[in-house]
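Every protein chain except one is present and positioned as in the full complex.
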Amino acid sequence: MTTNAVVWGENVHEQNKPGVRELYPDGMHGTIAAALNADPAIRATTATLQEPEHGLTESRLASTDVLIWWGHTAHNAVADEIVERVIKRVWEGMGLILLHSAHFSKLFKRLMGTPGTLSYREAAERERIWVVNPRHRIAEGLGEYFTLEHEEMYGEPFAAPEPLETVFISWFSGGEVFRSGLTWRRGAGNIFYFRPGHETYPTYHDQMVHKVLRNAVKWAHTPQIAYSRVHQVPHVPVDMALEPIVDRNPKF
Amino acid sequence: MTTNAVVWGENVHEQNKPGVRELYPDGMHGTIAAALNADPAIRATTATLQEPEHGLTESRLASTDVLIWWGHTAHNAVADEIVERVIKRVWEGMGLILLHSAHFSKLFKRLMGTPGTLSYREAAERERIWVVNPRHRIAEGLGEYFTLEHEEMYGEPFAAPEPLETVFISWFSGGEVFRSGLTWRRGAGNIFYFRPGHETYPTYHDQMVHKVLRNAVKWAHTPQIAYSRVHQVPHVPVDMALEPIVDRNPKF
Amino acid sequence: MTTNAVVWGENVHEQNKPGVRELYPDGMHGTIAAALNADPAIRATTATLQEPEHGLTESRLASTDVLIWWGHTAHNAVADEIVERVIKRVWEGMGLILLHSAHFSKLFKRLMGTPGTLSYREAAERERIWVVNPRHRIAEGLGEYFTLEHEEMYGEPFAAPEPLETVFISWFSGGEVFRSGLTWRRGAGNIFYFRPGHETYPTYHDQMVHKVLRNAVKWAHTPQIAYSRVHQVPHVPVDMALEPIVDRNPKF
Partner (left out) sequence: MTTNAVVWGENVHEQNKPGVRELYPDGMHGTIAAALNADPAIRATTATLQEPEHGLTESRLASTDVLIWWGHTAHNAVADEIVERVIKRVWEGMGLILLHSAHFSKLFKRLMGTPGTLSYREAAERERIWVVNPRHRIAEGLGEYFTLEHEEMYGEPFAAPEPLETVFISWFSGGEVFRSGLTWRRGAGNIFYFRPGHETYPTYHDQMVHKVLRNAVKWAHTPQIAYSRVHQVPHVPVDMALEPIVDRNPKF
């Protein structure tokens, strides 16, 4: 079974910040897709904000098993129509992996029902990511922790709903903690938020991060037919009730 | 400690369906508010769709501890601005109780991140509501179950997120089940969905339903100052970090 | 990847109730194992109470990916030593599927920390099992519900911890409901409780039940190395701390 993954990149910092372009000449999305494609069971392609329909046409989403999302400076430039389209596919069973600053994307806020707020600091400080849920599919092959020497800090409280499971918690040099790996389900769709990934640091070149991303794609993939019923509110006529009942409504 | 509750009613069926007006001459909102006011620790007032700002001004919401919401036929007539205003207050800690057809309200869908779909049937059939979480605050004073002889059926699957806790599950004569009492938290706000309450049945005159509503109001009330921090994304400067760190960012 | 499943049967009713023996000439465990083996990705064998060490030696459990457990009348005959042995393997990552009257087994009570109580009735009544978590791995290939025409009733409240996810809820002819499919994790082990399966009814010959069992085995299987660290409380010496710290303990 191959998992079709689409890595969506905002692709703005890569254009307007030379340091980011140097770090990610293929874009963060390109780097992430390459890391996913290192696994023969994943077939990853990319899409960006600048493409028509942001690269996320109805037909493309229909064949997407898992969508990975990185956005930051242009959240508001994402068309509401595309956001709704993605959300509908998540409800139908498409997996969704929200990366780093996607905590403030329209997608995250709409699917979580929370504002996604947190505190932050850019000091290229050390982040140590602890696995608090050993043997969770997303933590496969990791040790007890792994370290990103240079990362942005995100601090609690993180305005996100209580998750199904907490997979990772980060320690930061400057004194904060953060729930860095959280899972939820919305409709039939599995959702994973993964904290690291500031654009000015080499996070998406890290081998442990690659493992997490590949694991998460496989975890998020639901290989069943789309759950289109999620959009419907079926009326069950009295004479089609599963148990025999009579209509006892008053006749006004 | 008194809990300030506002019962919001769409107040449309009460106007255009004679049977509903007869059943609820004070409106469903009025009946519910009276049931809440039977408890000296609750001070309940009402608000309706037809009032300016739907009766939910900034100042009124600021002094509301718990909002109860009933809507059905006019979900789309609720102004987006008011929906966002209510949501912000929920995040700050205002309790929210969503009744019956509110599963399809803008409020429910925005706070849950799911479509709120389900199946339904209007046959005035028997609903037996089982307490699956005995001694939960919301189930205080109930027995193992209570019965509503005439109700609309709502059937699973209910497209709602996995709750913090399931309090009630309903059995219907026609053969369906439904998770009739579910709790969530969004930001600092406690949220409770309570299934019963179709407009053409006397549900809101039922003594057990009254108990549930009073219990839920007390459960949802968070008597702490508003959590306004939930709207902010504070930047922590390097030199104000809690632990001494240096800025290691590359200087582009 | 093949999943090694062991179906453990108490195997008492099959010996002392002629009706059960006639219904399950190979034992319920044998019938279940055969249903699992219909899937080429599962290799199921059986074990019973009467075997030495109840058929669950250290070495056998070490190579077991998922254990399925059916017990009823002889819960107390299961040796505490074997119960502890199974629990240790669950913590290390072995999947566990607890069937029907296993709600009252030592295993269930020890792993849940609750008494597992419920109400019951044997009337060969209709049970309709609703899928409340569509596209969950355990519900794959099922429709919105399936029916067991003759089953024992189990009624709420079920004294079990709030689950990670509720997968199934049952409707009974006599008026009760029950959370029939619940998931938990304990240590690295996935646990699923599945309600149906009274010994005097043909439940384990049902094709839908077979699907659930096969799905559950695959869902519960964690194909990673045993999490033996779960048994340890490692001391981290000060001079091996990940960040440089000094011992500030008072020297008494």
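Some notes on this structure:
Chains here go by letter, A, B and C, matching the order in which they are written, and residues are numbered from 1 within each.
The rule is short, and it goes like this: contacts are C-beta pairs under 8 Å (C-beta built on N, C-alpha and C of every residue); 3 or more make two chains touch, one makes a residue touch a chain.
Being a predicted model, the structure only gives us computed values, none of them experimental.
The hidden chain makes contact, of the residues C:A47, C:M153, C:L182 or C:A220, with C:M153.
Listed for subunit C, the residues touching the missing chain in the whole complex are 17-19, 87, 91, 104, 110-115, 117-125, 150, 153, 155, 157, 159, 161-162, 164, 173-176, 184-187, 200, 229-238, 241-243, 245-250, 252. Interface residues of subunit B with the unshown chain, by the touch rule above, are 93, 128, 133-135, 137, 140-141, 144-145, 164-165, 173, 185, 188, 222, 224, 227, 229-230, 242-243. Taking the complete complex into account, residues 128, 130-134, 144, 155-158, 162, 164-166, 169-172, 175-177, 179 of subunit A touch the chain not shown.
The rule is simple: only the chains that are shown with their structure count from here on.
Distance from subunit B peaks, on a Cα-centroid basis, for C. Inter-chain contacts peak for the pair A-B, counting C-beta pairs in contact.
Subunit B has its Cα centroid 28 Å from the Cα centroid of subunit A. Averaged Cα coordinates give subunit B a centre that lies 36 Å from the centre of subunit C.
Annotation for subunit B: residues touching 2 or more other chains are 155, 157, 162, 164, 175-176.
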